[in-house]
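Everything on this sheet refers to the single structure shown next.
Omission of a single protein chain aside, the complex is shown with its protein chains in their original locations.
Order as written gives the chain letters A and B; numbering starts at 1 within each chain.
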Amino acid sequence: MSDFSMLDYGLGIFQALLIIVLSPLIVGIMRKTKAKSQKRIGSGIFQPYYDIIKLLRKDEIISDQSSWIFRATPWINFVTTASAAFFIPVFLVYSPFGVVGDILLVVGLFALGRFFTMLAGLDTASSFGGLGSSREMMVSVLVEPALFMTIFVIASFYGGTNISTIVSSANDTSILVVPGILFALIAFFIIMMAETGKLPFDNPSTHLELTMIHEAMVLEYSGKSLALMEWSHAIKQIILFTLFVDIFLPWNFVEQISLIGISFGIMLFIVKVSALASFTAFIETRVAKWRLFRVSDLIAMAISSSMIGVIFFFL
Amino acid sequence: MSENLSIVYVIIAFFSLGATLGLFTRGQKYHAYFTYIPSAFASFLTIILSLAIFSSENIHLTFFNIQHLFDFEIFIDGVAAFFLLIIGLIPFAVSIYSLSYSKKFDDKKNNSALGMLFNVFIISMILVVISNNVFFFLIFWELMSLTSFFLVIYEHENKNNLKSGLTYLVMTHLGTGFIFASFMLMYAQTGSFSFDSFRDVTIIPQYVKDIAFVLAFVGFGTKAGMIPLHTWLPKAHPSAPSNVSALMSAVMLKIAIYGIVRYLFDFNAIGSSSDYVWLGVGIIIIGSISALVGILYALVENNIKRALAFSSIENIGIIFIGLGLSVVFAAFHLLSLSVLAFIASMFHTLNHSIFKGLLFMTAGSIHYSTHTKNIEDLGGLIKKMPWTAMMFLIGSIAIIGLPPLNGFIGEWLTLQSLLAVFQIPSNILQVSLAFAILAFALTIGLAGATFVRLFGITFLSKSRSSKAINAVEVPRLMLIGKAILASSCVLLGILPFIGINLIVSAFDLPYTPSSPFETISITNADGSNFASLLMPAVLIIFVSVIVGIFAFVRIIGGKTKTIKYGTWDCGFGSLSERTQYTATSLAEPIRRIFGIFYNPYNDITVNSYAKENLYLKKSINVISTTRNIFDEKLYGKIISGSLFVLDKIRKIQSGKVNAYILYIMITLIALLLFVGFGIHE
Partner (left out) sequence: MSDLLLPTQIDLLHVSAVILLIATFGIVVRRGFSDWLHAYRYQTIILAGIVALIGFITSIWELYIVSALTLGIKAIIIPKVLFYVTKKLDSPIKLEMNPYVSLRISVIASALLVAMSYFMALQLPISSDETISVFLPVSFSLFFIGLFIIISRRKALSQIVGLLTIENGLFLFAVVVTHGFSLIIEIGLMADILVGVIVSSILLFRMSKTFDSIDIENLESLRDD
């Protein structure tokens, strides 16, 4: 495992860059799908790129109450999510950085970003920020057991928390045999919706204090900082989608490096992830925002689903 | 080794010097220096001693020999040396911190007592760890308990402190009672008070060892603060002066862990009997419950020091989970996993000492500077005390187990050993231990929420009272004390092999120690990589991403201005400090979901302008309280029950002299009968 050539490392960095670069596209595709299923035309799928570039060029206004935590948070968010991208296999069956960190490190990096986002919400002395942090605290606390239980099912079945190991053994098996993994899939899907702030949990397209969670925390951001926040949120989303695809739909990964294989792998990756993104967006148009305290019911579903996954796995 | 032995003498001499000077230089200008510089020096020597033991052989000698009962034996092996490292490192930082911190008590007339007790407390902990004999172990254990009791009630002007000191005294003696019973059981089998005879495990039957271990576990667990015997901990730790709370939480709890480790891995041969499966599972269950319940109470606590004390219970729980897993794995002869879980547990022990010491010192700095422990009165301190805020941030990130600090490594290792339960060849155990992951994961999540709340409310947004507005940064010596531990957090996080190698060589584990730049990796049976972690490389990725994105933003974005302006107030005019989220409201959602633990209670009083018209409200007061179900349901019942019984017993004490004589007579007759029957047999 440890003897990788320079080409491998180059491809590894290329995979990470691919995730970082493609992330706004997925956001665009999701918005387009939503618009279509609501009988709107919607903006183009490249709109998020234009938004990020425009925001990067704007002056920013920051709150006079805020401290360095507020200013550092967008950078920390970007660094943590972009670093997590290095450990995710995209079109190769492995990531050469797999030996550096595993899925628990990815979870930890996300948690670090979220820790600072919650602090930034509190930093501006606005009640909106506190509201967002308080709700995010609740959701993140409840998601954690479901997440680790799902990781447990996946790790026990595929023999590792190292994502490269998981993907290569998933690539070798056919998925239908394993009821435990099916339950893990349900749990992971719910977790994915919760972590990326999708509809039954959080409505990212409104600025209404009744519904917002993530938006409330980033309400005070503008300009460059906002661009980085949005971008890192998009990267986190695509990483979760990629993990989903890697673990549950693991077909036709590139094992032998060749130009055709890689370009085919990239195409397949984009198709799979955009299909998943469209599906998620479609689900989003079908459900309403749940009351905050009913969100815990949904997460309880994820927890029990992963618990049954464990039972199926062992008995 | 003779040099090492002389270091021991020098350590004891310097602590005694500190204690004496502390007592006799009362009221002098350089009082603090006379007291704390010797202790800092002696603590530093303790670190050197433990490192020397790692690289050379153990010290084992007997001092005086009185009928084999009371001989003072010392024995410093790797296990003791590992805990000596903790007793060296934390008190070293705390002593430097105390040089300035003790100025807070300058106008108190018993300031000298604080310095004396501080020194005696540390030396008693060292002596507990190195003594190798039941009698002296218990003497020093008691000395440790008593000095810490006096330190808890040091600020005895406050009635609450006295009360919590009393709770501590009762609970700690309950624990000592259990330990004593356990030792007596072992003595009954071996006929010797020396720990050496206890190590000779072959002569003791298995069931006796099990009972002795359970008794010792309860006893040491009381000291460590396991649920449900934790009740003294959240009372005593906040009452003591902050430098002492740092020592109690960071070091004294670890002495209890030391006792359990001694029992488990030294006096017992784990893995030799299937009983250890159930002992291990029991430890895991108690650990999970302690972790979960501890952090649940920390989350809603407004007293910053009490919140930290509850979080200590949580971390002790995590350490127990690791220990229990190690025992279970060993019972199934999964040696490498057992080593993994044990390393996880000991790594977390070391970590917890470091960051909990750091956090308690920071809490002390906040108290030093604002004279309040209630976080609802704080806020905005990051602008007033930037360095303290930085230290608290490092401590928080470390304690909630986020990369790249040391807490992450400890929790990563613990999680990996939990994930490895699928290798246990028993279905029922696999599934039930898998559910321990649920508790552990919830604990991690709640810990994150707790420290967001503590840091956010204390340091961020607007100041909530004049106490916080007038705060200033603490003196430099206090910052240096904290910085020592903060840098240890960073160092152990980025180069975890420093810690792992220490543990491996201390406990003589079957594992080859390697360079600090090694990858932690766990491999499957077929050779594929189960998990691996290489923190220096993570740091390199961090740095390259930072450089990359910074360049990207500069190139695409160009130069832009940053304007400072008021927070968005929806156009309603300026926001005040009363419109921000408070500590209570921040935790409200979680308080509602886990309401069963808190009994949350809102007392609402509405004042109207006139009695006739209740709709014109003058003011609405809401008092929101949470209650501790353990104090209320468990201890409340026990206390009222024992009061009832004692009330009945009090009838015996009638006040009449005749009655007392009657008692004497009855006792005498009873004794005589007893002896008489004894002889006839």
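As a convention for this text, a residue touches a chain if its C-beta (ideal position, glycine included) is under 8 Å from a C-beta of that chain, and two chains touch if they have at least 3 such contacts.
Keep in mind that this is a model prediction, so the values were computed, not measured.
Peer 1: Touching the left-out chain: which of A:W75, A:F115, A:F148 or A:F183?
Peer 2: Checking each option in A:W75, A:F115, A:F148 or A:F183, the one touching the absent chain turns out to be A:F183.
Peer 1: In the full complex, which of B:S6, B:Q28, B:N160 or B:N427 touches the chain missing from this view?
Peer 2: B:N427
Peer 1: Of A:T33, A:T196 or A:S296, which residue touches the hidden chain?
Peer 2: A:S296
Peer 1: For chain A, which residues touch the unseen chain?
Peer 2: 176-179, 182-183, 186, 294, 296-297, 299-301, 303-305, 307-308, 311-312, 315
Peer 1: Could you please point out the chain B residues that touch the chain left off the display?
Peer 2: Where chain B meets the chain not shown: residues 427-428, 431.
Following the convention adopted for this analysis, only the chains that are shown with their structure count from here on.
Peer 1: How many Å are there between the centre of chain A and the centre of chain B, using C-alpha atoms for each centre?
Peer 2: About 35 Å, centre to centre.
Peer 1: Provide the residue numbers of chain A that touch chain B in the complex, in ascending order.
Peer 2: Touching chain B from chain A are residues 1, 53, 56-69, 75, 78-79, 82-83, 86, 97-102, 104-105, 108-109, 111-112, 114-115, 118-119, 122-131, 133-135, 137-138, 140-145, 147-149, 151-152, 155-156, 159-162, 164-165, 168-169, 219-220, 223-224, 227-228, 292-293, 296, 303, 307, 310-311, 313-315.
Peer 1: Once bound in the complex, which stretches of chain B touch chain A?
Peer 2: 380, 382-383, 397, 400-403, 408, 412, 415-416, 418-419, 422, 427, 430-431, 434-435, 437-442, 444-446, 448-449, 451-453, 455-457, 459-462, 519, 521, 524, 526, 528-534, 537-538, 541-542, 545-546, 549, 553, 556-558, 560-569, 575, 577, 579-581, 585-590, 592-593
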